[in-house]
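Partial view: only certain chains, each at its native spot in the assembly.
Should a chain be cited, it is by its letter among A, B and C, assigned in written order, with residues numbered from 1 in that chain.
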Amino acid sequence: MKTAVVVFPGSNCDRDVAVAVENITGTKPHMVWHRDTELPEVDLVVLPGGFSYGDYLRAGAMAAHSPIMRTVKDKAERGLPVLGICNGFQVLTEMGLLPGALMKNRGIKFINRFVHTRVEQSQTIFTNKYSAGTVISIPIAHSIGNYFADEATLDRLETRGLVAFRYCDEAGELRDDANPNGSARNIAGIYNETKTVLGYMPHPERACDPLTGGTDGRGIFESLLGALS
Amino acid sequence: MKIKVHVTLKPGVLDPQGSAIGHALASLGFAGVENVRQGKYIELDLAETDPAKARETARAMCDKLLANTVIENYAIDLA
Amino acid sequence: MSQTPVSEKITPEVVAQHGLTPEEYQRCLNIMGREPNLTELGVFSMMWSEHCSYKSSKVHLKTLPTTGPKVICGPGENAGVIDIGDGQAAIFKMESHNHPSFIEPYQGAATGVGGILRDVFTMGARPVANLNALRFGSPDHPKTRHLVAGVVAGIGGYGNSVGVPTVGGETNFHASYNGNILVNAMTVGLAEQDKIFYSAAAGPGNPVIYVGAKTGRDGIHGATMASAEFSEDSEAKRPTVQVGDPFTEKLLIEACLELMAGDAIVAIQDMGAAGLTSSSVEMAGKGGLGIELHIDRVPMRETGMTPYEVMLSESQERMLMVLKPGREAEAKRIFDKWELDFAVIGNVTTTGHLVLRMHGETVADLPLEPLFSQAPEYNRPWEPTPAQAEITARDVAAPKDLSVALKTLIGCPDVASKRWIWEQYDSSVMGDTVLKSGGDASLVRVHGRRKGLALTTDCTPRYVFADPVRGGAQAVAESWRNITAVGALPIAITDNMNFGNPERPRIMGQFVGAIQGIREACLALEYPVVSGNVSLYNETNGEAILPTPAIGGVGLIDDVAKAVGIKLNADGESLVLIGA
């Protein structure tokens, strides 16, 4: 499986995700600079976490307009898988590849802690190594992760099975006190219509090593490896 | 030409920053404060001197970058 | 603002506003052999400030043990360097940003983090961990809540954005900090031993390069505002608090490390609190050379800035470097890629002078060697802190109800969980944090290896207040214990000496006592001091803070998998109490 990781000025999880991808897939990803206009031949594009362009104006707003993203958008619309993590998710909503928007956490503050999210769909390229309903323990690290969309959009996401992950308690219950940032309907991650683009607020790449964050995030990269090789 | 842009959250969109300010004001002893909303205020100078064209450019800037129309409204003033 | 040259009239008031005593000014006159102009006076005032010259503390700091088999570079450079094996080095330092954080908690704390990060990556290290030691006033003081919220958000806002994990720290509350909080930030970085960069300029003729953000009128001393030549609105134009730009800092880290991978750099120094003045003076001075700068080539954020303003500006996210001849284009390419300002602003000379030019005209010319060798140094009078009566356990009545006592203890703000603080810090970015806040020392794995660094900050100010010598020793010992407790071997410390007004013998006595205690503990534990920072004059209305010598400790563990935390892992585990 060949992967490209897009590096924006201000990205800061680009190395982390590259390390996780290499460890799990055995192949070093291409690091693609935001000003490039061409993508290498790859099976997956990852938009990493961080503070692209300082998160100034709005998180992800400026990155959404960087030269490489025109190409990414083009290819994503024609089926190239894209995984946006944290800031990457924000970029995906800003460029319209995913619906809705990410807003300031309801508690305003930046939060870095382990949360539980429930896998809502197991039949996707991102989650086929999990079973539906599996609860994974995974860190979040953001202040702008409060998912918002209008009711009609939320209903559509639900009926089409496009909600990828939800914040929940250890037992998988969708409780409000298990929702760290106030996201609508406890949404932690969503797919596009074809389930080839995933935006996910938590950091699976930080949960791929038993010494530093457990291994619950490996499933995402293992699923992709299985589906895209 | 100076352009002033106000970007505010659409009515109905929750504004956690606004509410936090409301709480803080209350705990500082300011009574009777309600509906606090926080938005952005952006000022810039535009070389364009024709007001109509300037407004049009400003609108394009807002649609493309300055506001996220999924959640925000904007208002443009020329000065 | 107009470009009128600054007034050349140096009155006793102007001298006093620059923080120089009449005796110190006499030294300037002797060195110059004439009356300095305002720009030159500004350079003297900065270089001879307490902050840059350590004039009150130097004689005592010199007594600290700073060498050892694992010390590669002790105090004197931007940060201390220790050997961690495999040809690698850990580079670290702690620094205060107390006063700005009190005035503008978010920006003050944020720029404090930015400054200490620069001290570390200037030396070629990639920053891998941040820590912070915070002291606030009493929790029920009306300002405390606002200050805590702002400082914590500022530390997080900067550290999280640059992508360096904030892995630990400490937080105390005490009424003595009501009007003078302490914000001490520590950064630890990793470098290859053969890729460490120092600040001494070399090679006359070599180009001097300015990179990073543009220079504005940030932080220029309030002292200068009285000068008649500034316009009425000058106050509005001179923010004394800088605004940090972590985004630019992140780009600066990446750009500098990219350039450092090659061999174009001869010397490099960040523009810290004393800006272009101390960076240029120190680089040339350490190299025993001269330096000539063209002020008009400095990238500026505002128009009409005078040489005085440019030299004294404290704008953030800027670096100065000396390159090998002919390597400018290569360096520029990298800084262009990262969209940072880049300018060749001068060159190294053999004159031994700092020469500043504006549009070709000389606007300042001063000899460097005497600026260092004749810098004021004071052995200020001090009184030892009177010994207090020993209180033994037997003197204290046993609490009637142990559960009430326990609740009181764990409910006390100093002991209560600091989770609400450290959850606002990204502690897991970079993927190598093994132990974060919540235990004794924090542990960060050396990227790509099994080994790791154990990190902690410690001080118990009320101990130091009661007995500076033992309190100073205790802070070092606690840091040693915290590192040992996770299974690592303590190697070296950095210190941040926060005290009141050194011109008061009682305060100076606290300082001297603490240094003595730190020295004794460091010697006994073979735990040298490799870097540090002194912050004096922490007082409001004559009320000094508790003496607070914060200690930042660094240790090494061969295999992070063998580290132990404070978590109880299973039923039936035995609890053992050891020690005195």
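What we mean here is this: a residue touches a chain if its C-beta (ideal position, glycine included) is under 8 Å from a C-beta of that chain, and two chains touch if they have at least 3 such contacts.
Just so it is clear, the structure is predicted and the values come from calculations on it, not from any experiment.
Asker: Note down how many copies of every displayed chain the full complex holds, formula style.
Answerer: For the whole structure file, chain stoichiometry equals A x1, B x2, C x1.
One rule holds in what follows: only the chains that are shown with their structure count from here on.
Asker: Mind checking the centre-to-centre distance between chain A and chain B? Centres are C-alpha means, answer in whole Å.
Answerer: Averaging C-alpha atoms per chain gives centres 29 Å apart.
Asker: Where the CA atoms of chain A average out and where those of chain C average out, how many Å apart are those spots?
Answerer: The separation of the two C-alpha centroids amounts to 37 Å.
Asker: Where on chain A is chain C touching in the complex?
Answerer: My answer: residues 9-10, 12-13, 15-16, 19-20, 49-51, 53-56, 109-113, 139, 141, 203, 205-206, 209, 211-213.
Asker: How about chain B: which of its residues touch chain A in the complex?
Answerer: Residues of chain B touching chain A: 13-14, 16-17, 20, 40, 64-66, 68, 70-71.
Asker: Considering the complex alone, what residue numbers of chain C touch chain A?
Answerer: So the residues of chain C in touch with chain A come to 153, 156-157, 160-163, 245-248, 250-251, 338-339, 422-434, 445, 560-561.
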